[in-house]
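One chain of protein is taken out of this complex; the other chains stay put.
So, subunit A:
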Amino acid sequence: MSDYMGLPSSIAGFRIIPVAYNSTTSHILYARKHVGSKRKNSTSLPEGRTLFLVNVPPDATEREMVLLFKNCGTVERVVFDWEVSEPDQDSTTSDEEEEEEAQPEQQQPRKRRKLDKGKKEKPPAVVPLPHRALRVLRKTGHSAHVVFLDESSLERALAPAEKPRPWPTSSEEPRGLAHYLALYDSLRPPLDVVRDHADTWMEMFDYEQAKKKQKSEYRKGEAIVDEDGFTLVTRGGAYGQTLGGGVGVASKRFQETGQVSKRKRKKKDPKEKEDFYAFQRREKKRNELLELQRKWEADKAKVEELKASKRFKPY
């Protein structure tokens, strides 16, 4: 307990929130109001009622975070860092998430939206793989955003605490040995579920592919012009020409390495013969001799160096 008594109450603009692991050990959370920097996240992390936390315990779950801030107010949700931008990466593509996914896409050109609409007409459902709540271990010292239901809770959360709050231990998600056991079993779902999942997923995929093909603006032999009016020059036409013809395109080799092909280089070989003039031969011989001498000197230097390191005492 005495551990945390002498601690400063804030550091670099962060409020220090000690959390007691047990009677003698406390963990430190650093908290601050969330200040949105990117426009994108403004909807998911509303300013004013979002708490930004640093140094969240690596094994913290959403439930545990909710419990920790229970006395400050109701927590709407907890977002662990780096996961803000990728809710769509989750394998269980539920309908809810699809909607979310659609939101940022609205800024995209119109045609896209049509596709989204088309999707909603007849979305083939994907049978999800069985999901079991499992603890996710994140890197130590990571951060999280806690979104409260109302703004007053945020103030309460940032008020200096008189004594460290105990770390809530939720038994919903197993830990340790039980966790690994559950993990083992959850990674091995029944075969029929796997089959259904794979089949429906592919159905969905085919459906999307088909949609995309329909809506695709690409036609063979047509140049791609972007919204600024620039023509994208790519290979694809015959004889190193662009699509639609006209402009020449660099070879693949040039694209990869920035070098022109070797064959051309060879053609430029000097036509002069090497050992033609007497002075050439002399020069060559002299250079060889010099080279030999240089090597000898280098060897000598190397041995001297070794000698200095007393290496030549066999025993």
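One rule holds in what follows: a residue touches a chain if its C-beta (ideal position, glycine included) is under 8 Å from a C-beta of that chain, and two chains touch if they have at least 3 such contacts; residues count from 1.
Note that in this section contacts and distances are computed from a predicted model.
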| item | value |
| --- | --- |
| Chain left out of the displayed complex - its UniProt protein name, from "Lipoyltransferase 1, mitochondrial-like", "Putative lipoate-protein ligase A", "U3 small nucleolar RNA-associated protein 22" or "3' exoribonuclease family, domain 1" | "U3 small nucleolar RNA-associated protein 22" |
| Option touching the unshown chain, where A:163, A:215 or A:300 are the choices | A:300 |
| Option from A:30, A:69 or A:148 whose C-beta touches the chain left out | A:30 |
| Hidden-chain contact residue, picked from the options A:159, A:187 or A:289 | A:187 |
| Subunit A residues that touch the omitted chain in the full complex | 3, 6-8, 11-12, 14, 16, 21-22, 24-28, 30, 54-55, 57-59, 89, 91, 129, 134, 137-141, 143, 169, 175-178, 180-181, 183-184, 186-189, 191, 194-195, 197-199, 201-202, 205, 209, 233-235, 249-250, 252, 254-258, 295-296, 299-300, 302-303, 306-307, 311-315 |
